[in-house]
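For reference, the structure is listed below as structure tokens.
Just one protein chain is left out here, and the rest sit where they should.
For clarity, chains are labelled A and B in written order, and residue numbers in each chain start from 1.
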Amino acid sequence: MVGGRLGSRLLVHAILIVGIAVMLTPIWLAFVVSTRPGSDFMTGDFPLWPGPDFVKNYRTALIDGQPGAGLQPVGHMLWNSLVMALVIAAGKIAISFISAFAIAWFRFPFRVAAFWIIFITLMLPVEVRILPTFAVTASLGLLNSYAGLTIPIIASATATFLFRQVFMTIPDELTEAARIDGAGPLRFLVDMVVPLSRTNVAALFIILFIYGWNQYLWPLLVTTEPGYETVVMGIQRLAQSASEGSPYWHLVMTTAILAMLPPIAIVLSMRKLFVRGLVETEK
Amino acid sequence: MQAKRVTFGGTALPLALLAPQLAVTVVFFVWPAVQAVITSFQREDAFGLKTEFVGLENFRDLWADPLYLESFGTTMIFSAAVAVSALVVGLLLAVLVDRVSRGAEIYSALLIWPYAVAPALAAILWAFLLNPSIGPLTRLLRVLGIAWNYNVDGTQALILIVFASAWKQVSYNFLFFLAGLQSIPRSLLEAASIDAAGPWRQFRTIVFPLLAPTTFFLIVVNVVYAFFDTFGVVHATTGGGPGQSTTLLVYKVWKDGFIGLNLGSSSAQSVVLLVIVIALTAVQFRFLERRINY
Partner (left out) sequence: MKTMAAALALGLASGPALAATEVQWWHAMSGDLGQKLEKIAADFNASQSDYKIVPVFKGTYPEAMTGAIAAFRAKQQPAIVQVFEVGTATMMAAKGAVYPVYELMRDEKVEFDPKAYLPTITGYYSDTKGNMLSFPFNSSTPILYYNKDMFRKAGLDPDKAPKTWEDVAEDAKKLRASGAACGFTTNWPSWVQVENLSTLHNVPIGTEENGLGGMSAKMTIANALVERHWANLAEWQKDKTFDYGGRTDKANPKFLSGECGIQMQSSGSRGGIIANAKFDVGFGMLPVYADVKGAPQNSIIGGATLWVLKGRPAAEYKGVAQFFNYLSKPDVQSWWHQNTGYLPITKAAYEQTKASGYYDKNAGSSVAVEEINLNPPTENSKGLRFGNFAQIRDVIEEEMENVLTAKKTAKQGLEDAQRRANEMLRQFEKTNS
């Protein structure tokens, strides 16, 4: 669709710019709030441009904390979130990669049953089955551990399903060739399947990292020691006191911006791979 | 459920490869789900000290409860609103970005930011922007003569959660649509240009049909998102009110179990959701299975 008259081209740009402005307004305003003193937002006009407190607020959030607002320095929380997100993403990819491989390239007893057991978990979120899942996790002694934070969330079929879709597109000729060369299934997995799925793994990694990073209710339930607090939990606690009238909106938004940065950075830096991975996964 | 035509032999290896996923699924999904099913036939106090079998009573109570049925309706309206608005806006933006020759990179890089924001965070942002007393957008609306207070007005509360939920999803849909558009062969479009088809006609007759698989996939994903992943949005903003005007099914399960400590009813609702999930899964599965063949 190159070409088109100048007027219509300008119109397209104009609509896009308005669209982007609308999409980014919440993030921009959050940033504005994070650069100003909290008292600016209790009353009066709402400023639309950053204020003088950028360094002060981010320092408070990252290093000093604000005990009065129940805010620990967020550095440690960011670390917990990072560990949780990485373990969830890597764990899910690892176990679903090999299980999808088994389902795609083997015929064995109970194959369909196994697939369905995994498949039903596709959509039911943790919130819906939270009490029994908690009971199971607790009886395994996994409360207050990274294992308890992550393993129950790893139980989902999205990744298995997507990998199976990808594997179905790998031509049978490759498998034939591998077999003729005398390569066993594991050899084939490592030499052929892994390299061919690299972009899909990248796309999925981003999706799962964000999914893991954004967990809230589950971490709140399985951790009782402040040492395991994640950043989304920290914000919720802060927002609770802010919505009751304490002047902490600036810290809520500072922490929110900090919490958004890692996933945004990952999405942006891996965007090319991500889009390519999506196109292929989807085909 | 098909496998590849060319397969490897053996039983031990595939089972070993499946074992980790099966173990996690059975322990953290099937076992709790079975417990939920059992509990749905019971009446039990909060601490689990006394338990009594009551058959289908919990389910009967649900169907007799007009508020539960209302919650069903609310969830339908909400899901449709979120899916439609997020899909339409996502598609529009993707088509436009696909059309521009300059700046497409920058536009798409900026448009995917919201996808990275946690639902609970998105809700906090929107709840702040639309806070009835201090929100900047509230002031704007007031200037326009709209009295905005989602604590009182059920429709406004629904609009708020639709906005907070759809916002994030627009980015996601945009990404998929753009990827889909970019995979359409240029030669097809150029041929259409030579036939002097206008842009709208071109979109309707060539582009949209080719995007149909993407669209169908996204419809399912968006509906599932609206149905299940929006708990955090409701939790961080309206808390289901005013009245029960924003009590979505997934929120009600949590609320009756978690706040009301009515484990029997909450489990019965979980079972209903489980059935919906299985149905949706079957639909999606059949559809995607067909696509693989084509």
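The working rule: a residue touches a chain if its C-beta (ideal position, glycine included) is under 8 Å from a C-beta of that chain, and two chains touch if they have at least 3 such contacts.
Since this is a predicted model, take the numbers as computed values, not measurements.
Shown chains touched by the undisplayed chain in the intact complex: A, B. Within the complete assembly, A:L131 is the residue of A:L131, A:V201 or A:V231 that touches the hidden chain. Although one chain is not displayed, its contacts with subunit A can still be listed: residues 39, 42-43, 67-70, 131, 134-135, 137-139, 143, 220-221, 224-226, 236-238, 240-241, 243-248. Contact between subunit B and the absent chain runs through residues 43-50, 131-134, 149, 151-154, 239, 241-244, 256, 258-262.
FYI, only the chains that are shown with their structure count from here on.
Between the CA-based centres of subunit A and subunit B the separation comes to 15 Å, rounded to the whole angstrom. Of all residues in subunit A, those touching subunit B in their complex are 1-4, 9, 12-13, 15-16, 19-20, 23-27, 29-30, 33, 41-43, 45-46, 48, 94-96, 98-99, 101-109, 111-112, 114-115, 117-125, 127-133, 135-137, 140, 151-152, 154-155, 157, 160, 165, 167-168, 172, 175-176, 179, 184-186, 188, 210, 213-214, 216-217, 232, 235-236, 239, 243, 249, 252-253, 256, 259-260, 263-264, 266-268, 271, 274-276, 278-279, 282-283. The touching residues of subunit B, when paired with subunit A in their complex, are 1, 3-11, 13-15, 17-18, 20-22, 24-33, 35-36, 39, 89, 92-93, 96-101, 103, 107-122, 124-129, 131, 134, 136, 139, 167, 170-171, 175-176, 178-180, 182-183, 189, 193, 199, 213-214, 217, 224, 227-229, 231-232, 235-236, 250, 253-254, 257-258, 263, 266, 270, 273-274, 277-278, 280-281, 285, 288, 292.
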